[in-house]
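Let's look at subunit A:
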Amino acid sequence: MSGWKITILCCHYTNEAMAEDLADIPAKIEIKSFPCSGRIEVSDILKALEAEAEAVLVAGCEKGSCHNRSGSMRAEKRVEAARKILEEIGMEPERVQMAFIPRLDTGAFVAAAKKTFEKLLDILPKGETTS
Partner candidate 1 sequence: MSNERYRSHLERVLREGHFAVTCEIGPPKSADGEVVRKKARLIRGFVDAANITDCQTAIVRMSSIASGVLVQQEGVEAVIQMTCRDRNRIGIQADLLGAAALGLKNLLCLTGDHQKFGNHPEAKGVFDLDSIQLLDMVRRMRDEKKFQCGEEIKGKSVEFFLGAAANPFADPFEFRVQRLAKKVAAGAQFIQTQIVYNLERFRKFMEMAHDMGLTEKVYILAGITPPKSFGMARYMKYFVPGLDVPDEILKRLKDAKDKREEGIKIAVEIIEQVREIPGIAGVHIMAIEWEEAVPEIVKRAGLHPRPLAEEVKPVEVRPVPEAAPEIISEERPIEEVPEAPPKVEVPAEALKEIFSSLRSSMEALRDGINLLHEGLASLEKALLGGAPKGIEAVPELGAPPKVEERPPEEAPLVTPEEEEQARKVADLLSAAKAAREAGELEKASSIYKQVLELEAENEIAKSALAEIEKELLIEDLLKKAQQKLGEGDLDEAEAAFKKVLELSPQKSEAEKGLEKIAQLRAAHKEAEEEVKPEAPVKERLEAPEVADILVFPEVASEYRDISERAAGIPEDIYKEPGTAYIREVTVGEGEKAITIGGTNVLPFHLFEGEMKNPPHVAMEVLDVKPEDWPEALAKYFDDVFDDPGSWAKKCVEVYGAEAINIYLLGTDPNFLNLGPDHAAKVVEKVAKAVDVPLVIWGSGSPEKDVDILREVANVLGSKNVMIGPVVDANHRALGATAMGYGYSLIASSPIDVNLAKQLNILLENVGVPLDKIAMDPSVGALGYGLEYTYSVMERIRLAALYAQDEKLQVPFVINVGREVWKTKEAGLPSDEMLGEQEIRGIALEAITALALLLAGGDFLIMRHPKAIEVTKKVIKGLMAQ
Partner candidate 2 sequence: MIIAERKPLARILQMIAPFERVAIIGCRGCVAICSAGGDREVEILAAALRLARKRAGRPLQTIEETFVRQCDPEYLTPLESLKEKVEAVVSLACGVGVNLAADLYPDLKIYPGVDTSFYGANPSLGQWEEKCRGCGDCIIDMTGGLCPIARCAKNLLNGPCGGSQGGKCEIRPDVPCVWHLIYERLKKRGELEKLTQIWPAKDWTPAGHGGPRERVRPDLQFNNNKK
C-alpha cells in the first residue's frame, strides 16, 4: 500500500463497484456518492483534498447519458474550476481527475480509479504525502 488516499466523488449511476473491485489499487479509496455528478461542487472537491485525499476523481455519466441531461458536463466544468484553484495555490491540477463512465460499468470505473492512481505516481515523489 502506498498509504495514499483517493477520494472518488461520483453519481449513483456510475458506481456499483465493491471494495474488492478496487483492491488492486494500492491506495485507500473513499467513495462519496451524489444523486447526480452535476451536484458536485468545487468546494466538495477542495474539501476532499483538505480531508487528506491525495487525489480526487469525479466520475459522471457518459456525455449524453446523464439522467439529468447535462449533470456530468456541469461536473466537468467544476473540475476545471477546481483545477484552476489548485494551480493558483501551487498544487498540481492533475490531482483532480474527471471520468465519464458508462452507467454502472464497474470495469470502466475501476480503470478510471487506477488511472487516477497512476497520475499520482507521476506527480508525487515516492513516499511523500500531503500530510
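Candidate entries met the following condition: all candidates are chains of the complex that A comes from, given by their letters.
Note that contacts are C-beta pairs under 8 Å (C-beta built on N, C-alpha and C of every residue); 3 or more make two chains touch, one makes a residue touch a chain; residues count from 1.
Since the model is a prediction, treat every value here as computed from it, not as a measurement.
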item: Candidate from 1 or 2 that touches subunit A, complex-wide; value: 2
item: Partner candidate 2, residues of subunit A touching it in the complex; value: 41-43, 46-47, 49-50, 85, 88-91, 130
